[in-house]
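Scroll down for the structure; my scribbles are underneath it.
All protein chains but one are shown at their positions in the complex.
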Amino acid sequence: MAEKVQIKVVVNGVEHHSEVEPRLLLVHYLRETLGLTGTHVGCDTSQCGACTVHLDGQAVKSCTLFAVQADGSSITTIEGLGSVDSLHPVQEGFWEMHGLQCGFCTPGMIMAAADLLNRNPQPSEEEIRHALEGNLCRCTGYHNIVRAVQYAANKMAGKVGVAADD
Amino acid sequence: MYTAPFSYKKASNLSEALSLLQQNPEAKLLAGGHSLIPAMKLRLAAPPLLIDISKVAELRGIRREGDTLVIGAMTTYRELETSDLLKELCPIIPQAVSLIGDPMVRTKGTIGGSLAHADPAADLPASMLALEARIKIQGPSGSRVVEAEQFFTGMFSTALGEGEILTEVHIPVRPGARMAYAKFPHPASRYAVVGVAVVLDGNSVRAAVTGAGEHAMRLTKLEQALSGQALSAESITAACQGLLPADNLNHDLAASKEYRAHLVDVMAKRALLQAAGL
């Protein structure tokens, strides 16, 4: 068995020092070592995006990254994006616009959408759809996901609670 | 879902990476990992050691050196996509990169990782050929520069020798050149079924295709037909006919050889029309 490696990561603002096997994927480190099970695994070919988290402020697929690669980085997961008492506007948008059904793709979808709005605060519908290319949802047909992202964009721009097509 | 066990070393500079690679010929270099890690998860690859070069500072960044744009091998897709320097001097790269994978892939994926992996369906090789980029390679006994056209030697194979690392991509600055990339994506994987890059520089036309064959290749027939010609929708359409014989092309669930050959013509036409502003 390969030797373990010492890593230091800051996850949702909390510093963790861990010894990990090099082959431990970041998603398993988050889910199994830290118990942050909000980040999901939906495939084994890096296609579905359910495992999306922010690494140093940018969206990544935590299933396609070894925990050792995150050494020295700061990570935000769905648990750290906002809480029930103070939801991130994207979380709020998903709730308001019914942007989720079974909830399984939702954490990754929200993290990808938040990353989009960081880069592009007022995306068009086409830009939203293109930016969510790496996140699969089987329940919603994406209709209300698009509206949820539009809601969040408007909310972040100070136009509270107005969905673009309502 | 789990890779086979392996050892991991993070290189802090290029010479450390080179010496680690020399000591461990079975090792694999780890850049963005978006080709290597999926293969390892399916246990299609099981290297005993990964040498992580993604944080090597001297391998990162985009700069202009005289008439050349120099792109460090570990520059990420996202850095390429958002580079003002590239948008101004070489817009085909941000355009092509914006069509690679998805935003999460573009956060981690690197230009050097993609070129060294030489996936026949990768997007960037077409642009590299059409731009006549040069690939800088560092080995244990010094560096050398290879023309992009000589770099890709087969499916997943390149001119990189044992113990060598792709360090930089050099792209000639072509003021006033017009360029575009047209892609027909695989519906599921979003890799290129066919992608054609064209660069119009004065009277010369340079074009290359990815996804069609074992590796990216120049579309010489097209270049010869159009170079020195006035470009019009008619001349472009007439030139984009039967650019590649179907016989030697790739085939899979998404596209047969014949359909791929047809898509090469269509994507070439679309890239040319876009670049020419027609």
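Think of it as A and B in the order they're written, each chain with its own count starting at 1.
One rule holds for everything that comes next: contacts are C-beta pairs under 8 Å (C-beta built on N, C-alpha and C of every residue); 3 or more make two chains touch, one makes a residue touch a chain.
Assume contacts and distances are computed from a predicted model.
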{"item": "Protein name (UniProt record) of the chain left out of view, among \"Carbon monoxide dehydrogenase large chain\", \"NADH-quinone oxidoreductase\", \"Molybdopterin-synthase adenylyltransferase\" or \"Peptide ABC transporter permease\"", "value": "\"Carbon monoxide dehydrogenase large chain\""}
{"item": "Contact residue for the chain not shown (choose from B:Lys10, B:Arg134, B:Arg206 or B:His262)", "value": "B:His262"}
{"item": "Hidden partner chain, touching residue among A:Val9, A:Leu26, A:Leu117 or A:Val146", "value": "A:Val146"}
{"item": "Where the missing chain touches subunit B, by residue", "value": "1-2, 4-5, 42-43, 184, 187-189, 253-256, 259, 262-263, 266"}
{"item": "For subunit A, the residues touching the chain missing from this view", "value": "21, 23, 31-32, 35-45, 47-48, 50, 77-79, 82-84, 87, 91, 94-96, 98, 100-107, 110, 125-126, 128-130, 132-133, 135-146, 165"}
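We take it that only the chains that are shown with their structure count from here on.
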{"item": "Residue numbers on subunit A that touch subunit B, as the complex places them", "value": "1-3, 5, 21-23, 25, 41, 44-47, 49, 52, 55, 58-61, 63-66, 68-69, 71, 112, 115-116, 131, 133-135"}
{"item": "Parts of subunit B lying in touch with subunit A, wherever the complex brings them together", "value": "1-8, 10, 30, 33-34, 37-38, 41-42, 50, 52, 54, 78, 101-105, 107-108, 188-190"}
